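Of the protein chains in this complex, one is absent; all others appear in place.
Moving on, here comes chain A:
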């Protein structure tokens, strides 16, 4: 029998491509599932903390609304500032992903420095608690922040991106080896 070498190589490529196409579709399902598992976790963790401050600020704002006491009106100012900062905190992951979500504002929002704005929110929260005379919440995630955050509380340049990467990226290369083994195809 005569073999045409080109024909064989072509066949091999066709089989590979057919397999790759099916595998890719299956892989996407697993990628979405794993990505979702990580994303819901991270979004929950972050906004549980922000929501806690938001709830606290709303409560004291309501209670101290009509106060004439000097110290308490300072608490009210803190509460309002805190709510303002929170209202500007993103509710989605501003990743410049390959397939951006349809809202089309991700590139603009990715300029927002999340870690800086989180530091501002935390220190504003602590300032509010101090003026109220209540103990602030202790966070297990409370890392030592660079203390410059408190001096820049009123800086209006919240949208200016500085050095730190504010975006949560799913760390693909680092995750690859363990995940391949753990996926059940």
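Keep in mind that, in the parts below, a residue touches a chain if its C-beta (ideal position, glycine included) is under 8 Å from a C-beta of that chain, and two chains touch if they have at least 3 such contacts; residues count from 1.
Note that contacts and distances are computed from a predicted model.
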### Task
Name the absent chain as its UniProt record does, using one of the following: "Eukaryotic translation initiation factor 5A", "Protein YAE1", "N-alpha-acetyltransferase MAK3" or "Cytoplasmic tRNA 2-thiolation protein 2".
"Protein YAE1"
### chain A residues that touch the omitted chain in the full complex
1, 11-13, 15-60, 62-63, 91-93, 95, 97-99, 101, 132-135, 137, 168-170, 172, 176, 179-180, 183-185
